[in-house]
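Single-structure report; data block below.
Only a single protein chain was left out; the remaining protein chains are all shown in position.
Per-chain residue numbering starts at 1, and chain names A and B are given in the order in which the chains are listed.
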Amino acid sequence: MTRILLRNKLDDCIAAWQKAGFSVLAPVKRHEMSSFGEVQKSGDMALDLILTERTIKDQFFPQTEPLIKYKIGKQQIDSETMTPPEKKRVFFGVRPCDASGLAIDDPLFGWDYKDDYWFRRRDNSVIVTIACAQADDFCMCTSVKLSPDSAKGADVLLRPLLEGSGWQIEVFTERGKALLEIVSSLLLEGNGHTFPLPQVPEKFDLEKVMAWLGDKENFESQFWKDIALRCVGCGSCTFLCPTCHCFDIQDEGDTYQGIRRKNWDSCSFALFTMHTSGHNPRNTQSTRWRQRIMHKFNYYRGKFGVNSCSGCGRCTRQCPVDMGITETLQAITNLPR
Amino acid sequence: MIYSPFPMRVVSKRQEAPGVNTLKLEFVKQEDHEFFKANYRTGMFGLYGVFGEGESTFCVASPETRKDYIECTFRQSGRVTSTLANTDAGDIVTFRGPYGNRFPIEQFEGKNLLFIAGGIALPPTRSVIWSCLDQREKYKNVTIVYGARTVADLVYKNELDDWKQRDDVRLVLTVDPGGETPDWQDHVGFVPTVLEQAAPSPENTIAVLCGPPIMIKFTLAALERLGFTAENVYTTLENRMKCGVGKCGRCNVGSVYICKEGPVFTAAEVQAMPQADL
Partner (left out) sequence: MGIQEQYRSEAAALLSSGEVKLVIGFGAGSTADRRRPLFARTPEEAEKFVLDAACIANLSTYLVAEGLLSDGKKVGVFLKPDGIRSVNILISEAQLKPEQVVILGYAIENGKDVVPLEGCNISDFSIGEKIRSHTPPTHVIEAAEKIEAMSAEERFEFWKEEFAKCIKCYACRQVCPMCYCRRCIVDVNQPQWVSTSSHTLGNFEWNLVRAFHLAGRCAACGACDRACPVNIPLRLVNYRMGKEVRSAFDYVAGENSDQKPVLASFKQDDPETFIL
């Protein structure tokens, strides 16, 4: 017997979680943009979106994060380490690809040196994923061996009921169990008919792609120059990616005080790797696009055993020149063997 | 917390060459110093910073046998290095590290050592040189080949004199053609050429090679002609870095994160990297 969360109990759940000290965040649409934001009631949520335009990553790795506050005096410099808020958070209505993105980035932020800014937020968050009921032309989770109901990165997975009245619950972690404990009196016991998962066709042959990328002969292939020709070198694919994690560290302030910040940065930008001497190891857009693809489907896998892509398709969805991971990996798939 | 640097006091500043300075830094806090002493090994690097300007990556130029202080030598070129170059004794700067891997000098014991450096790349080499010279009895013949563009560009001039005086070190100094002064007594020529003329034996010898990419390329070829194998040649790579701890994503050459798996590599390891990414 599984349990069911009825849509009309969602407001009570939110209230109960809030009472237990959680902030509740969910997909919201504000000022013509969808993202994850704090909600007070179910009516604030935009749960019918296929996917928010901004990723959930933003809530764990914000676009600008204060690290250290400093004061520059005549005789001394005072500095104070700044830490992220420790508030407990429930993320309700996360899509499986976004939740997977968090799980994909965990080993990167954790290897050897632990990034406290990421993990303090991770440790205080509970991820409630809702399986997809619809997909669009850009979704490609199945191509990267995930699915519209993937539980990767999820503490709780909800499957929408056919009649739209609520969700069937699956729990995966202790954290998820504890979250549901808070609202146990609001849940029903029972089985409902769940919405069929959308058909997301596989768009490329991942095995073939990884083999081709792994062949050193292909690193300097003309392929990269041709495929990246129209790339304009903006950072939108990286900034809207649920797994891209590159950043810059910058001091910002006046002569007397300021803040050292960790800011998003992008491998698409020429400045990203440029030495002070002017030498730039990745000095063309094609080498930068190659880096992005290689990093996601070769280097990252070598380090952490997983590809750095969860198939959300945002890179293609919002690219001003209609590029993206899908096109490149399709083109590799279609290369003559 | 990660990314939080140690405050460091500038003990002294020495100009090495036009635009090149060495800072001697001491730890402000005892616990930071203890951490450094427990972790620093030759070849590792750090991020040197000034609040308000940022951080810049370079090696620790002092040896692992002298851990009371940190020395760093850098060319004044960007925003951070320009500010560091304008510090005075007593000023507070920051250090984050030591990060990265190291030269496995205990594996060098009982062997001949050949150090080759070009220009501003003597500092990382110097850290290994002194780490070995401070335990001189553990190593056999020590040869240092050092070249710069001009006589003025040679760094650590006092130490070069010192090495020249020692009879347990063979020092081969050179400057590029046209870079010599009228009273220059040493070689004139590029490092690879001078190295081949000096013809150190590859027998039981470890080479440590640091320099600009173009010098590395030609010197490796010269070493190969002398009979050195790529496994016995060590070098350090430098790339732009921001975090120093394998997260910020910019320093990799192919799949290799310079900050974590480097900066010290054998020539064989460097040759296995995608050359177009260097």
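One rule holds in what follows: a contact is a pair of C-beta atoms (placed from the backbone, for glycine too) under 8 Å apart; a residue touches a chain by one contact, two chains touch by 3 or more.
All values reported here derive from a predicted model rather than from experimental measurement.
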item	value
Omitted-chain contact residue, chosen from A:Lys216, A:Arg230 or A:His275	A:Arg230
Of A:Lys9, A:Arg54, A:Arg121 or A:Arg282, the residue in touch with the unshown chain	A:Arg54
Touching residue (missing chain; options A:Gln257, A:Asn280 or A:Gln318)	A:Gln318
For chain B, residues in touch with the removed chain	78-79, 82
Chain A residues touching the omitted chain (full complex)	31-33, 53-54, 63-64, 137-138, 229-230, 232-236, 238-240, 248, 250, 252, 261, 263-264, 266, 269, 271, 316, 318, 320-324, 326-327
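Everything below uses one rule, namely that only the chains that are shown with their structure count from here on.
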item	value
Chain A contact footprint on chain B (complex, rising order)	1-4, 7, 51-55, 77-78, 81, 92, 213, 239-240, 242-243, 245-250, 252-255, 257, 260, 274, 276-278
Chain A residues within the chain B interface of the complex	67-68, 70, 72, 76-77, 79, 81, 83, 108-109, 111-117, 216, 219-220, 245-251, 253, 255, 258, 260, 262, 265, 267, 272-277, 279, 281-282, 287, 291, 294-295, 298-299, 302-303
